[in-house]
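Omission of a single protein chain aside, the complex is shown with its protein chains in their original locations.
A and B label the chains in the order they appear, each numbered from 1.
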Amino acid sequence: MGNYPLILVCLRHSRRHLVRTLLLIFGIAMGVAGVVAIDIAKTSVEKSFELSTRELVSRSTHQITGTGLTIPQDLFTDIRKDLGIHRSAPVISRHVKVSQLGDRILTLMGVDPFSETHFRNLHISPGKQDLSGIMTGSDGVLISRSLARQYNLDIGSPLDIFLGSRRTPVTIAGFLDSENSSAGRMLEGLVITDISLAQVILEMGDHITRIDLILDGDGPAEKIQDLIGEDLFLVETDQQNLAVRGLSQSFETSLTAFSMLALFMGIFLIYNTVSFSVTRRHRLHGILRAIGATRSNIFFTVMAEVMVYALIGSVFGVLLGILLGNGAVQAVVATVSEMYFTLTVSQTHISGFTIAKGLLAGILAAFVSGFFPALSAAGTRPVSLMHRTVSEKGFNRVVPGLFIWGLLLLTSAGLLMRTAPTHAGSDFTGLFMIFFGAALLTPLLIRILVRIFLAAGMGALGMMVKMALRNIIRSLRQTSVLMASLMVVTSVYIGIEVMTGSFRLSIIQWVDDHIGGDIHVSSADLLARSLDPDLVDKIRHLPQVTSLSAYNIHPVFSRASGKVHLFSYQSDQSVKRWSWTAAPKEELDALLEEGWIFVSEIFARQHNVMPRQGAAAVLETQKGPVSFKVAGIFRDFFMGGGRVVVSPDTMARYWGHDDITALQLFLASGTPPEPVINTIRQMLDPKDMIEIRSGNAIKHSILAVFDNTFIITSALQVLTAIVALTGILNAVTALLLERTREIGILRACGTLTSQVRQLLLHECFFYGLLSGIMAIPLGTALSWVLIHIINQRAFGWTYDMVLTPGVFFQAIALSSAAALAAGIFPALAAGRTHISTALHME
Amino acid sequence: MRYLCVISFCLAVIFPALFVWGCAPPDNTDRIDIARALSNNQGMDCYDTVTGPEPLVFPKDAGPHENFRTEWWYYTGNLTTDQGRHFGYQLTFFRQALSCEPVKEDSQWRTRQLYFAHFAVTDTRNKAFHTFFRMNRGSLGIAGSLAQPFTVWIDNWQVKETGSHLTLDALSDEISLSLTLTQEKPPILQGERGFSRKGPGTGNASFYFSLPRLHTQGFITLGGNRFQVTGNSWFDHEWSTTVLGEDVQGWDWFSAHLADGRDLMVCRIRKADGTSNGFGFGSISFADGNYVILSETDFTLTPKARWKSPETGKRYPVQWQIRIPDHDLDLSVSPVIDNQEHTHAFAYWEGAMRFSSPGVQGMGYLEMTGY
Partner (left out) sequence: MSDIDKSFDDSGSRRVIFRRASARFPSGRTSVIVGKSGVGKSSLLNLISGIDLPDKGFIQVGDHCISTMNDTARTLFRRRHIGFIYQFFNLIPVLTVLENVTLIAELDKVPQKICRRRAEALLDQAGLRDRRHDFPETLSGGEQQRVAIVRALVNEPDLVLADEPTGNLDQETGAKIMEMISGLARKKNKTLVMVTHSPDAAAWADQIFSVGSGILTPMDPATHG
């Protein structure tokens, strides 16, 4: 018998059950969509990063930067004239806000057009005005044409550039155009002008931000090293990009983890859907076998059909994923910009690879998912010998075996995560093994749980409950797949919820411990950072101020992690509760005075400071690189490349700062901070760039950043819910379909429509409830993995896992509700069962 | 005579540089209308203009004249090694003022002076022509010029007066030039004591002087080999503001060091129809340093054969016949190699030439623009 007529039969069968077929396709589509959406978000961030850095950092191989993130401009003349390195470009670059451009954070970049030749390709369309005027003194800037169009601006339109609170009016002198779209997107985040005007706007004095270089070989690099001395750094661009990139990349790693979760869910759902669709054909296959189809005929027919739907579903999934991905991109880019690096590009990047990955995920998952059902379909006995329970009996026999395999998988996953903790690939393998292992445990667990339920007297709740529970065990082969999927989805929900919840709690704790002051006063002037001692004195003597902490924050450049903030507490009245991740020696303060340092977790990780006593870290000082002993590593959520606490003496000795750059004020309890802030504002010279914020405002803004960061995870949760609902709907529909005959009997015997519906809803509820219960340990394990392995790697932060019963109740409620919701439609349909037809189904 | 050349450079090179920060060759079509820009004298009122002869004073006039819009220092020469291997070189510095208004002094990067330079070496034996381009602002000492000691530089390309000599240094990645130039003849004040008319309009003129023969010795490094060379160089220094007359298409400028000690310069300015605009000029300097100024009626320039640039498609007349009957000169002029075209933002041809007549041989340079 050729396969073609069989496929035709199956496709006809599908057409007759159009809704179910559509659900199958939709199930596959949702799985694929999840994968594609997350992947798009991830690759877009990657691409944005690449564009934002590489295009701006340009083709340079090296950069010269300074400790204070500025360098003297004369250095450029020396490099050009004395060293003759003409592939060098001075750059001034800082983030500003432009009120006419929606207060977006843009990069104001000052360049020397004549040095740019080797570095960047910027195409400019000038207005009538001569652009060279910018060099002599006009206030023209260039922005991308598309950005201008978005805000209805034209050449000649005025812009107000804000650096902190300082406003500089400028004029659009021309547009930046681009040949290709990626460069075009990069341009949208830029305001470009001549280096002279940028220097004025950004108050750089006679400094610039950096010099980009293209160096061949080591010779020129050595010459530059000799020229710049110890104060400045010659950094290989790749290396420096890597430092920043590394931070963001780890964030993307966590996204990858999420995309893997989405893929797992996808695979489960697809398996679910496919295996149900095959089961539904049981009788059809029996008839076909009876009339002479071979096992392989059936196998190939089933596979062929599954693959047809897989293809259709995957294509739809990719489209849907692209749609969802668009939203995810915005969220992710916002996060990365907020935390690591202002991405000037925030366009969705959809690579062929992503699409291929999505398609492949769908098709492969469908193949794998279809394989075993197809195999079992091939094993269908001819119709006359068919008995429903045969396959169930066979399945029942393998349940304990599955359980053992599940345990083995879980154990090896645990071992893998413990012993190979440095490789992302092993994490994902581990995650997959956990999910798969847990799924293998489900049949036995379900059986045990149902027995417990029945034994605990749930049977007494009525015949319906009893029937519902027993039905679950009776169709264990299918219900366990359904419930395993639901369990996986619910556990992802728990995992994310626990992770974000714990994280948030830790952050609140940290904010309370470290940003305890009621008012924070700090210098916003990058170049003249110190606060006027008179001002400090005046503030100290304000009647409302009970005590005051003064400290110096000094940003230094680190080869390993980019910008590192050095803190030295000149007078510390605040009660800080340090959370030490590496047990510190007792006489901490004494050690600090002796020149030891405390470092934050991120710093420790970036600098490979091992969490043990006697570790040392190298910091760039005025005297060159110096190795400091690390007294302790503290938990810290400070953004950027990490934080180092040094004593005021150390700060003065190695960085030459003994001034105060920031204050924390403690007010008498009950004093509102706003009037005090106003009083301090009045003390200031309007030219001072000093930021005054209340502790509350800081706390809120930190939490806002945090919440922003996890928008994407919330989005994932929503996606999870959608995927779960679809999958369950499909599975429940299929499962309940099998009850048709039984429902017929019940109805014939006098069971009311409403009672039949009740029965089905009971069953659904128990699917959800059991899945929810099983999801609790899995979800907890998952959150452990997310917190202690993936997130730590991603952000460099550790925090304690906080488990609240609320999350578990929520999860159980969620899965039960999802299952119930999925059951509504099939239950309604079942109520309408045509009894006589149902009775004669077999 | 490089007036046109400079203006065109300014328009075609600087502006595209502002428009296209990058090495992609600009396509000028919708970016710049040279003619319009040239006739646009808006904001030019505050520049000094060249309207009549003024006495040139040295060393002051060797240096920059920042209140004129355009200025250049132009070194070309033919050099040979002991073994007779021939090289041609060109090192030219241009200054272009961006504005005659005073500069806002809030940043030291501000400037109104822009410098750019061309550096070329013709390797006759390998039939290779190497050309390089630099441009930068006259800020922070990155580029600039001084009268005393005379210096002009961009980055580490520079010509500097040291004692009685000039040292000339230029290097790119693969080629470097390090020469000492010694003046052998007094300057030629071109035109009317340095006042050189280029067109019929008022101000269509420049101040122009030449050092016709600079004995040159030094080193050329090329492809890792260092060659000791000697030869002669020609130097022009010219400044102006509103040089171009209407309807000018380009020019053909020749300089030659003849074996009999005479040094020749002739130039014609072409209109759009290819004919001369009547303001051609030239000079002959004799072995004793005396010179005569030539006007267009004193010489004829006849193109003989053309060479088509494979890169730009332009067809340059690279073979010429120069006749100066009064001085008994009938010179066949041919390039040492055909391809000596500069293909930076603004394409032109400038290269080492052989001059020969029945009586006398010589080496020199030819510059052709507007083809």
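Just so we're on the same page, a residue touches a chain if its C-beta (ideal position, glycine included) is under 8 Å from a C-beta of that chain, and two chains touch if they have at least 3 such contacts.
Being a predicted model, the structure only gives us computed values, none of them experimental.
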item	value
Omitted chain - touching chains that are shown	A
Residue among A:Asp212, A:Glu497 or A:Glu742 that touches the chain left out of view	A:Glu742
Among A:Arg470, A:Lys699 or A:His788, the residue in touch with the chain that has been omitted	A:Arg470
Missing-chain contacts mapped onto chain A	389, 462-463, 466-467, 470-471, 473-474, 741-742, 744-755, 835-836, 839-840, 842
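Keep this in mind: only the chains that are shown with their structure count from here on.
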item	value
Centre-to-centre distance between chain B and chain A (centres being mean Cα positions), rounded to whole Å	61
Complex contacts: residues of chain A adjacent to chain B	73-74, 76-77, 80-84, 86, 111-118, 120-126, 130-133, 135-137, 194-197, 199-200, 206, 216
Touch list for chain B against partner chain A, complex	14-15, 17-24, 31, 43, 98-99, 101, 103-104, 106-112, 114, 134-137, 139-142, 153, 155-156, 171, 173
